[in-house]
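For this view, one protein chain was removed and the others were kept in their places.
For reference, chains read A, B and C in written order, and residue numbers begin at 1 within each chain.
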Amino acid sequence: MRAVLLLQCRDRSGIVAAVGSFVADAGGNVVEADQHSDPSAGLFLQRVEFDVDASLTSLRDMFAPVAERFAMEWSLRDLAARPRIAVLASRQGHCLADLLVRDALGELAGNFVVVGSNHDTHAELVQRFDVPFRHLPVSRDTPEARDAQERALGALLHEMAIDVVVLARYMRVLPAWLADDWNQRMINIHHSFLPSFAGARPYAQAHERGVKVIGATAHYVTPELDQGPIIAQQVLPVSHRDDPERLERRGRDLEAVVLAEALRLHLEHRVIVYGRRTAVFD
Amino acid sequence: MRAVLLLQCRDRSGIVAAVGSFVADAGGNVVEADQHSDPSAGLFLQRVEFDVDASLTSLRDMFAPVAERFAMEWSLRDLAARPRIAVLASRQGHCLADLLVRDALGELAGNFVVVGSNHDTHAELVQRFDVPFRHLPVSRDTPEARDAQERALGALLHEMAIDVVVLARYMRVLPAWLADDWNQRMINIHHSFLPSFAGARPYAQAHERGVKVIGATAHYVTPELDQGPIIAQQVLPVSHRDDPERLERRGRDLEAVVLAEALRLHLEHRVIVYGRRTAVFD
Amino acid sequence: MRAVLLLQCRDRSGIVAAVGSFVADAGGNVVEADQHSDPSAGLFLQRVEFDVDASLTSLRDMFAPVAERFAMEWSLRDLAARPRIAVLASRQGHCLADLLVRDALGELAGNFVVVGSNHDTHAELVQRFDVPFRHLPVSRDTPEARDAQERALGALLHEMAIDVVVLARYMRVLPAWLADDWNQRMINIHHSFLPSFAGARPYAQAHERGVKVIGATAHYVTPELDQGPIIAQQVLPVSHRDDPERLERRGRDLEAVVLAEALRLHLEHRVIVYGRRTAVFD
Partner (left out) sequence: MRAVLLLQCRDRSGIVAAVGSFVADAGGNVVEADQHSDPSAGLFLQRVEFDVDASLTSLRDMFAPVAERFAMEWSLRDLAARPRIAVLASRQGHCLADLLVRDALGELAGNFVVVGSNHDTHAELVQRFDVPFRHLPVSRDTPEARDAQERALGALLHEMAIDVVVLARYMRVLPAWLADDWNQRMINIHHSFLPSFAGARPYAQAHERGVKVIGATAHYVTPELDQGPIIAQQVLPVSHRDDPERLERRGRDLEAVVLAEALRLHLEHRVIVYGRRTAVFD
């Protein structure tokens, strides 16, 4: 088995040696190890990927005393386990389509089990890839109708035993309870270089301000809109020639690539969230 | 002579032909021409660089009727004229030093005539390059002392017949009257990817927010802090490993390059400001 | 109609004025114009996009005398005409899938009429998008069998009245006669930053050499392998962590984006080939 250990704890002497001894004692062989000390936060973070002939249960039992000694937050996972992925989308289909294609080509380290959407625009596209499509419309523009739709969405995700939710240009603001339920397991793509142009119509805002570079940001969803920990960002130089429509077109490729990148990092257990920040061990 | 014509006017039929005929009638040969229509603003912008055997005065006389017909804002300049440059700096020396070196190597299309600073930190460095250094300290932290320093600065720039002022990490906020006096002739470098992290300590802000890309922005100074038309921006990928000190170090190279780039664009008359935006014909 | 005029000729005085007058005389309004003088080649290149109420035929008649006067190579096209696109692929599906999705989302300024492949790996994927798939296998590894396959491919392209051929990781070297037939109308993606790592297995070559940046190159096909005029290139920083497999995975996104970009530039008539180079007016 190839296992991945993620951990964080207060920084002090001896952690690296203790973790190294744990892997050696388990008969494991380190394939990749990366760590980070954040002196301002007094924190130590580490990711260790190792090959080992042992069950997850026995490894967790072996590691528990080490974790306790250093008061770690930690997880130990089998890299071959394939998380169940739900994708939520609205009218824009480029991020959704990009993920469908990656799945069809066998590039995703997870199982793409359902697409939910408040619009049925892309029902046919999704069905072409033999992925179930669930239409979750907001029947009227009332608090009750919105709440009903959000409950239906929450129920769908639980029913289908989803591990990670991907907001592929899903254009509805989620309620705090749903963001909390999926804390560190729900990834959104925002079509700007956050914190610039949070909120609505970022390409129009970018054009209005006359910036020379645009970007896209993938982040974990938190109850505060567009404020969650950033996983990945990429940028693109633009010029006065790029009107808002053209910014939007050029931005689409960026969004799809950044979102897929963030999902890959999440599925390979390469992201540790600490405070409002992430360490990405790639 | 190599001449540069910059113009903007309401967009309508026949402008390109009229400008083309003007150059042909003057016996000129177009070396480079670039234009931009902004339909949302209803504007047409153009830059034409041409070789011609005629004086600036006669060319301006010839062009005046064309300009009047289309109600243009315009300028016509000799590309070989070397504008007089003043650089303002504070304690950080990297942007200042970068400009001194470019000047020493003959890379600047202008004459570097004076450095002004509220600190004398870099007096010796500047003198090594035989450029006059003027120390303009703020004697006390009172409105009167601040005003006196700003007046002294304004007087210096006028006295020395400066054409363009470069704020090379000059860390004082300028009064509105000074920004207005130097409208479209004063370039600032802001050490973030604006509009993200306007104001003070952008690298600390960037670290706090956990962004994965940082940037630097060169813009014309307007009375509103960090809100002027953007000339150039560049960015750099960063990671959790980059603490604020390291962001600052890595950002320094970016700042120097972006500021030098913006100054070059300005000196080559490649920038047209319209509204809060710039067209950069490079 | 929105028309696009592309032209090249020896550089001399009066071209810009003559073209400007042509558009004005036709009652047209320039939407976008861009030009380039290459003094070393003595060439002038221009792209003019303009709105006009006139037929292509009458415009071509009007322009012919201007073109003759300056001995131009030129074309005048209706931007709304949708070229017929054929895509050729082999076992790797990412570039093909990316184009299928762009077509399904209505992003391509052309009609995607057929996919040809020497393997049937992606027959099902293509059929999901209701695009005809033609399997063109090489029956045996003999010169005769290869030639027969190449003839079948050439016949297919002519039969289907294809305007532009896209090699989306088509892994067979084409014969010179086919490259010549499709001169400036056949676009290939090479999975390296040409001229580095031309030929086979570029990611393995890149790893072997230890480069810190990889790239992808879209170019027009010519009889000389990987030597045609470059339309678009993009790059990606990499590190010692990227083994050949990982370079390949990371490169895939780049290849798909660069190929789609080159196709867009071609379909919007933004590319002029001169010598071994292109001018891209974007």
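Just so it is clear, a residue touches a chain if its C-beta (ideal position, glycine included) is under 8 Å from a C-beta of that chain, and two chains touch if they have at least 3 such contacts.
Being a predicted model, the structure only gives us computed values, none of them experimental.
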Sole residue of B:3, B:16, B:48 or B:97 that reaches the chain not shown, by the stated touch rule: B:97
Contacts of chain B with the absent chain, listed as residue ranges: 93-94, 97-98, 100-101, 104-105, 107, 125, 128-129, 241, 249, 252-253, 257, 260, 282
Chain A, residues in touch with the chain not shown (by the definition above): 12-21, 23-24, 27-35, 37, 237
Chain C residues touching the omitted chain (full complex): 36, 38-40, 45, 193-197, 208-213, 215, 229-235, 239-241, 243, 275-280
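As a convention for this text, only the chains that are shown with their structure count from here on.
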Chain located farthest away, centre of chain A as origin (C-alpha): B
Inter-centroid spacing, chain C versus chain B (mean Cα positions, whole Å): 38
Gap in Å, rounded to a whole number, between the CA centres of chain B and chain A: 40
Two or more partner chains touched - positions in chain A: 241
